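A single protein chain has been omitted from the complex, and every remaining protein chain is retained in its original position.
Labels run A, B and C following the written order; every chain starts at residue 1.
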Amino acid sequence: MSNRKLSVDALVIGGGIAGLQAAIDLGDQGYQVLIVEKAPSIGGKMISLSKVFPTLDCSSCICTPRMAAASHHKNISIMTYAEVEATTRTHDGFEATVLQKPRYVMEDDCTGCRLCEFACPVELPHEFEGGLGARKAVYVPFNNAIPQIALVDLENCILCGRCEKVCPTKAINFLQEPERVTVEAGAVILATGYTLSDMSAKEQYGGGRLKNVLDGLQVERLLAPHGPYGRVLRPGDGKIPDSVAYVQCAGSRDRSLGVPYCSRVCCMYAIKQAMLLSGSLPLVDITIYYMDIRAFGKGFEQFYQNAKAMGIEFVKAKVAKITEDDQQNPVLRIEVMEEDGRVEERTHDMVVLSPAVLPGWDPSRAVLVDTDDEDGFVHCVQPKLAPGYTSQAGIFVAGNAAGPKDIPDSIVEAGAAAAEASAYLRGIGRRGYEPEPASGDRSALVGEVT
Amino acid sequence: MSVRVNPDLREELMGFGGDDVSACMNCGNCTAICPLSKDSTVFPRKAIRYMQLGMKDHLFRSPEPWLCYYCGECSDTCPRDANPGETMMAARRYLTSLYDWTGLSKRLYLSAAWELGLLLFVALIVGALFLFLHGPLVRDHVELTTFAPTAWVELGDWILAAMLSFFLLTNAYRMSRAILGGEKVPLSLGLREFKTLLIHGVTQKRWQECESPTRWLKHLLLVTAYATMLLMVVVFLRWFQTDEIRSIWHPTRLLGYYATAILLYVTADAMISRLRKREQIHKHSDLTDWMFLILLFLTTLTGIFVHAFRLADWPMPTYIIYVIHLMIAVPMLVIEVPFGKWAHLLYRPLAVYLTTVRDKMKAAPAGTQASAG
Amino acid sequence: MANETHDKHRILVLATETCAYPGADNVGQIHAEYPANAYILRVPAPVIFPEKFYLDCFDKGISGIIVMSCGHECPYPKAYDRLAKRISEVHGLMKERNLSPDRLRLCAICTVCSKSFLKEIRRMNEVLAASA
Partner (left out) sequence: MSRKGSGELRSGGSGGNGGPRVGVYICHCGGNISDVVAVEHVVEAVRKLPCVVIARRHMFMCSDPGQNLVLEDVVNEKLDRVVVAACSPTLHELTFRDTLRRAGLNPYLYEHANIREQVSWASKSDPEGATDKAIRLVAAAVAKACRLRPLEPLRVGASRRVAVIGGGIAGLRSALDLASQGLAVALLERSPFFGGRAAQLDQVFPTSDRASDLLAELMAKASVDPNISLYTGAEVASTSGYIGNFHMKVTLHPRGVREGITPDQARAAIEACPETAASEFDYGLARRKAIYQPCPDCHPPLPAIDWETCTRCGKCAEAAGEGAIALEAPAREIDLDVGAIVLATGFDPYEPRTGEYGYGEHGVVTLPQFIRMLNERGPTAGRLTVDGRPVRNIAFIHCVGSRQVDGIHAPGPDGKVNDYCSRVCCTATLQAAKEVRDRFPDVNVFDFYQDIRTYGRGHETYYEDTSKQGVLFFRWTADAPPVVEAATGDPDAALVVKVKDTLTWGEEVEVPADLVVLSTGIMPRDIGSLVEMLKLPRGADRFLQEVHPKLRPVELAVGGVFLAGTCQGPMDITESAAAASAAAVKASALLAKGHIELDPFVAGVDEALCTGGVGCNSVCVEECGAQHAISLVERREGGETRLVAEVNRAVCGGCGMCVAVCPSRAIQVEGWRLDQFESMVDALLTVEG
């Protein structure tokens, strides 16, 4: 295992939209940045979404340029399929050990042609498709992945060697070893994102065993133009659903599941998905069961009202239980509190849960920062005035690593973290671009307090 | 007419254990998760909302708290940890105090001093009665019927039963009026549905719908044991309390052993569970919950001693433990049955009966209208 | 060397740099096939082309034109509305010249809209085959 050494101004952990934005904002100021992403492609969760609320922009269309901008940026380098294992403080910054996991494909040789993928006989559930579609044991992570480089899932590989045979550049290398890279950095930005709580967490909702109960991210893939089925079908039997229910707070705001906080994005993505569903299946009846509709952001309330006007039904109820009838239709049990308070069982063809947004990574293992006991997200020491400050000077946080939030809020925070990091970097004597001497002072700024 | 909110009720309910009423955010999970919450009787949120807003009249008219068997699923899944199950328990205590026209029930629930004091007071009366009125003390062998002549004890039993029934039935009458909202029940319907009252009174069969049968079975056994004992000491005392040592196969002895074993096991089991606090129903224990168990356990235990000493033919210990036995059993029955937790033995089946009757009354006019139209 | 249909019908695809062009790339990335008579030109925003450009193309021998835009997600404010207006004007001019307006089509293609892309190409080929 060779020990490469890299030296940058800032190390950004996480190559989702927040990490990319923070890296771009630093790189644009002339700082050298390394992004370390644990997945085989940058893009994070955003690249897997169908469309974004409340603008209904195609998520991939607005995310890919940002991915390309980071990957082409002359001040930004990117390591994908790599994980930060440990960080220590040095006299003038940090030293991180980054594990480059083996792809078993030589990065420099792979052209992303996918011939290996077509030749591979092994079919596995595709993580990118929320387990709904299939991938091979050697595969390019997804269509618009950056980098477009294949990797071998060695655990499931049967070592038949077909990929090796078809690869035009002989890029497959089963002997590739993990590599540890030492990264010296002046500052660190954590943009490690989120994960959704597992459906098995709530036994009352079938504990993940009901076939036609999906989570929000899976439905994003169903709705994406390049999704696993190419259209919206329920996974249990491939039937086109006539009635779809959204179950909000299926993990959040629930002390019995250990998540007392609001996950902040679920109301809006449920409404968005409902709108997209009624666009692609004009006859579908959609019901959203909610505790409070939290359409708090810019343009959100109008979006919610539009959804209501479109005929999407909103029912205030905490769904207590989901069972299945003999046709695999999920059956929900609720108190009809907006009427007489009776208890009803309602049958739908497909149910979408909005699970809790949980921290994507526990930084306590590898980075020195504290997390909050209440929610497990990175602890912010100055949440009001400097939202990106963590318990460690020089380490900053952005996006969902510091609590659930939507794309613009993540991007804003990424900018803030970049601002804080660049101030810190200048403080320790690292500078970005050196400006040319000003060409003639056209006005004097009087340093006066009036 | 709008409902005037009365925030003071919340404070009042705290005394009955309803501390978590305000933690509820009215999401409705509890009502929907409850397997017994259906048709016209939905709970717990309805009662909880009444309690939050101080809708005392609505609460007074609600049979729902009695229909809850505290399986604890609502509390297990409550998103706010607001303990709806325990709140229903508090509602039952509060309702017991509302039904009770003497006002004694309320004092007992709100004050440990009253509860313990009153139990002690009755115990002392029983003790005093024996101290001054006991029969001759036969010291060479046990002759309990001489020490406590069966006829006198029987008389005491009947007085006790009459008092107890008087309070319990008058309170139950108030409960019925409240739940039926003053409406007259057609006699035929009332009688026809009487079987509901009996069946539920004996079996508590609704319980099985919300839980694994273990606890229901334990409770059912407890009911049979308790009923057996009660019948033997009240109705069949002259066969039960004899000085003759009967064959071990004699029905009174067999029934006695059966009842004793059950009582001892179930009460001990419940007490251990309450100490362990694993299941929702046993997580929260009021003094009245403990008194109920402790008194029943002690009654049983002292009963065993009476029996044992008698078999051992130790006269004085038998007489003394007999007095102690009654000093525990009598206050338990006098205080706990009409005014305390034991009242549920009537209120629960009565609530099932009354809601059945009420629903049938509501359904009937609609039916006639439909046929008329 | 190419087969006959393709010689007869050449389809010009004007694809926006930010949406439709990567969308067309995506079709290739998933190795989906479409007839080789569709020639994709990358443009920043098709609003750049005057009416005459389209008519000239037809005159020169282009059989069909598909303008693949970003739709309302166009990065340039209001460019799409103006483009849509222009295309309908061109449709009018085509009618005057006895050209079927079906031979010029405006649609929105996103970076991952491979299905819609294939549908548009197929549709145009059908239109051209029918008119031939």
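Note that contacts are C-beta pairs under 8 Å (C-beta built on N, C-alpha and C of every residue); 3 or more make two chains touch, one makes a residue touch a chain.
Predicted model only: the values in this text are computed from it and were never measured.
Contacts of the undisplayed chain with visible chains (whole complex): A, B, C.
Residue A:Pro383 is the one among A:Gly161, A:Pro178 or A:Pro383 that touches the chain missing from this view.
For chain B, the list of residues touching the undisplayed chain reads 1-5, 7, 10, 22-26, 49, 52-53, 80. Against the chain not shown here, chain A presents residues 25, 28-30, 52, 54-55, 57, 62, 66, 68, 72, 111, 113, 115, 148, 168-169, 253, 260-262, 264, 292-302, 305, 316, 337-341, 374-375, 377, 380, 383-388, 402-404, 407-409, 411-416, 418-420, 422-423, 426-427, 432-433, 435-439, 442-443, 445-450. Listed for chain C, the residues touching the missing chain in the whole complex are 1-3, 6, 10, 12, 21-22, 24-29, 31-37, 39-45, 47-51, 53, 56-57, 60-62, 76-79, 82, 86.
Definition applied: only the chains that are shown with their structure count from here on.
Averaged C-alpha coordinates put the centre of chain A at 34 Å from the centre of chain C.
Separating the CA-averaged centres of chain A and chain B is a span of 56 Å.
Look at where the CA atoms of chain B average out and do the same for chain C: the two points lie 82 Å apart. Interface of chain A with chain C (complex): residues 57-58, 60-62, 64-65, 114, 118, 143-144, 148, 224-226, 230.
Listing the residues of chain B that touch chain A in their complex gives 25-34, 37-39, 42, 45-46, 76-81. Chain C meets chain A in the complex at residues 18-19, 22, 26, 29-31, 70, 73, 110-116.
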